[in-house]
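Missing here: one protein chain of the complex. Every other protein chain is in place.
After this line comes subunit A, so read on.
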Amino acid sequence: MRSITKVCTAAVAVLALSVTATACGSGDSGSGGGGSDKTTITFWDNNGGVRTPIYQELIKRFEKANPTIHVEYVGIPIASVQQKYDTAIAGGETPDVGGVSASYLANLTGQQALEPADDWLAKSPANGKLLDSMLASVKQTAPDGKLYVVPATSNLDVIWYQKDKLSAAGVEAPKTWDEFFAAADKLTKAPDQYGWTIRGGAGSIFQLLAEAYAYSGVTEFFDSAGKSTVNDPKNVELVTKIAALFKKDTPEADVTNDFPKMVAQFTSGKVAMMHHNLGSYNDHVKAFGADKVDAYPLPVGQSGKRTVVANPVDGFSVFKNSKNKDAAWKFVDFLVSKESNSYWNQQAGQIPANKDAQADSWVSERPYLKSAVEVLADPATVVVSPPYYLPQYSSITKADTEPLFQKVLLGQMKPQEFLDTMAQKLTEAQAEWKQSHS
């Protein structure tokens, strides 16, 4: 009895202390280095966790070179970054600098949260050093054609493969789709080994479209009349062929495969080839070792044209609410400089946006990366830009159509009907967007 009374008294005391402490301690998030002369800027990493050590090193270097600026790093988990930005914008508590991907850039520019970078770039040492294709890709996403994200990295869809499994089966890395389908079949020894894995769960549509456009050689997402090309007959053909691989040359569980499950299957050694992008390089190296795994670009279709669906460019934005814009731009300058950009991309295994960084030796030392850079630099390569600028693009290619692709895999829907549905939604969204921007 007494002990309970004591516990209650202690609880009340703790609460009282809490209230007092609350009154005293509040979260100062802005600038001012605690009374010192330092300017503090906040930086939100849009892929916090995996890349935290890379940024910690870069921030250390930046602060050494700029002793009057302190960068406060905040890692935001990738799955929630859009919601975090939305909440921060609504509450007026945005960071000074943030990592932003073109995939949700339209959402941020729609809320007028970002500062255009065009004027800064004109005066920056980075002017002329960043890849034109990446700059164009970012500008295309903004409704006013301005540069709201300073590109830092890009990616390319590739097919990762286990070298020993391919050589044991006497299979060369496929260059055409016919070779690819033959290889997937030859590498399958179910249920111990499968030649291929399909991403049937979250994120399936982007990969499927990358495969479809690589196969069909269609170079635009919309034709001149504004009609989506997603349901082009050649795209339908590819989706039909991919769906036919399900359960034959792929595990049955693929129907719910999201990215982590797909990578887990591949790194467990059960799957010989997997479509993903360059970004999962570190996971494969960790699982197999650098000499056991390699990648080849998506094969070329019958048209002979290499068409590549552009991955969303990732980079840095300065937010409109920033009270220390000069320091913020200085930090962006540093991040896209040759040394920093090279270091970041070397660690992440991706394509640097800085042209000088692309010439660094580590790029040519990694065959998969060298071929990716060559594909993108090849004048014959046609880059198909998905309409990231459409506000509905994310919902159409995720919530609306991912379950439909699962139906296709399970034989409950025809590929033609699936792509027709997606094409209709995209065509409507495009018409709406054009109308509001005319």
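Criterion: a residue touches a chain if its C-beta (ideal position, glycine included) is under 8 Å from a C-beta of that chain, and two chains touch if they have at least 3 such contacts; residues count from 1.
Criterion: contacts and distances are computed from a predicted model.
Asks: Which listed name, "Signal recognition particle receptor subunit beta", "Sulfite reductase 1", "Carbohydrate ABC transporter permease" or "1,2-phenylacetyl-CoA epoxidase subunit B", is the one UniProt assigns to the chain that has been left out?
Replies: Options "Signal recognition particle receptor subunit beta", "Sulfite reductase 1", "Carbohydrate ABC transporter permease" or "1,2-phenylacetyl-CoA epoxidase subunit B" considered; the missing chain's recorded name is "Carbohydrate ABC transporter permease".
Asks: Kindly state which of the options A:Ala136, A:Ala287 or A:Val300 is in contact with the chain not pictured.
Replies: Looking across A:Ala136, A:Ala287 or A:Val300, the contact with the absent chain belongs to A:Ala287.
Asks: Which one touches the absent chain: A:Ile69, A:Ala113, A:Val263 or A:Val384?
Replies: Touches the omitted chain: A:Val263.
Asks: Which residue, A:Val74, A:Ala136, A:Ala253 or A:Leu404, contacts the hidden chain when the whole complex is considered?
Replies: The missing chain is touched by A:Val74.
Asks: For the chain left out of this view, which of A:Thr52, A:Gln140 or A:Thr421 touches it?
Replies: Residue touching the absent chain, from the options given: A:Thr52.
Asks: Since one chain has been left out of the picture, which residues of subunit A touch it in the full complex?
Replies: 1, 4-5, 8, 11-12, 14-15, 18, 21-22, 25-29, 42, 44, 47-53, 72-80, 83-84, 87-88, 90-93, 95, 155, 259-260, 263-264, 267-269, 276-280, 282-283, 286-288
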